[in-house]
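Heads up: the structure comes next, in structure tokens.
Note that one protein chain is taken out, while the other chains of the complex remain in position.
What follows is subunit A.
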């Protein structure tokens, strides 16, 4: 019912399956992205400890994490390739008309991905026979390429939110100013927002595994370190994310008023707008939510008298209907709500650390940390829902409607069904592989002898070493 109400009669029949498939595949890919972007950084922290201070446990962690990264990177590489195809197969109206303007950030992303793929391979497969510090440096290249790749993809996405740097004549892009396309109005903050999100999600997800181990009584140094490095990373990024998110909200208020009206659930232009927690809009009226008087106005302009443009300010032809607005608003609430919980958890951790200088033993804290990864994923996904659904009905704000961007040939439902089936298998497969690794490692324990940077271990010794996984 919700899905059908998102569509109007005039839309081509391909619009719904195309949007659902894009949402699903992007939503899947974005789970993997944090690991490609941020996980390597945590490995490098551990590896640095190992190389600098001879910390064997840190070395073992870095090695095992790189095995996990190898699997996730493969899944990310192929699910990213699918997105590339989908831009053409599902959205030929977007790429055909505006590829000349905003296609090149993807080309730059291609460069960074190339670097990432090459050095990721050298890093993952280089443990045994590369010299230590050069091996470490290949990991640094991966981390930097991850930042560059993120920035490039976000450049394309943020251009769709705040397009600029091109001239259209007779339906063709005739002039392009590349710097204004890439560094569009939304670029910097959206990039930082996503990078921090990647470090937060990867950090909490990895830390959650070790929090689980700590809860089960495995309080050895291996588990404490495996918890500490990723959790600290995420906990440091968390308050920064609040500052960045708050700034972005005000920028959206300034430059994307339609999206802001949906986020804050503002039916008609007004001042003294309340911040509505939860709630939905029904026939133009806000229902059920918990209103905090004046707060939306204060957040937008620091004064209760700040006027916020409502949904009624959007021309009727391109005004999102109630269902779209509700999705955007509730997704925003989920994002901020979950992020607030994670911020509290981070502060709690900071307090523990300040008092005791050790990994907390409080069981409620550890339980929270164990699920923090999943909570952060919910935050990440709903954040993307806000930015993507919040742009509707536009594919490129003010320039191209989504319904004009979509493919108009063939029946897309079978493709979507097949994609769902294959992704389900891939998801299950990835989880099975990770479970297999976890079991093998928990059997061999934290004292498993790893022989990096040495000569090839003898076959007999190999079976007990961590490197015994078939490469």
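Here is the rule we use: contacts are C-beta pairs under 8 Å (C-beta built on N, C-alpha and C of every residue); 3 or more make two chains touch, one makes a residue touch a chain; residues count from 1.
The working rule: contacts and distances are computed from a predicted model.
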Record-based protein name (UniProt) of the chain missing from this complex, from "Imidazole glycerol phosphate synthase subunit HisH", "GMC family oxidoreductase", "ABC transporter permease" or "Cytochrome d ubiquinol oxidase subunit II": "Cytochrome d ubiquinol oxidase subunit II"
Options A:23, A:147 or A:176, residue touching the unrepresented chain: A:176
Contact residue for the chain not shown (choose from A:46, A:61 or A:120): A:120
Sole residue of A:23, A:95, A:147 or A:350 that reaches the chain not shown, by the stated touch rule: A:95
Residues of subunit A in contact with the chain not shown: 67, 70-71, 73-75, 77-79, 81-82, 84-89, 92-93, 95-101, 103-104, 106-111, 113-115, 117-122, 124-126, 128-130, 173-178, 407-410, 415, 418-419, 422-423, 425-426, 429-430, 432-433, 436-437, 469-471
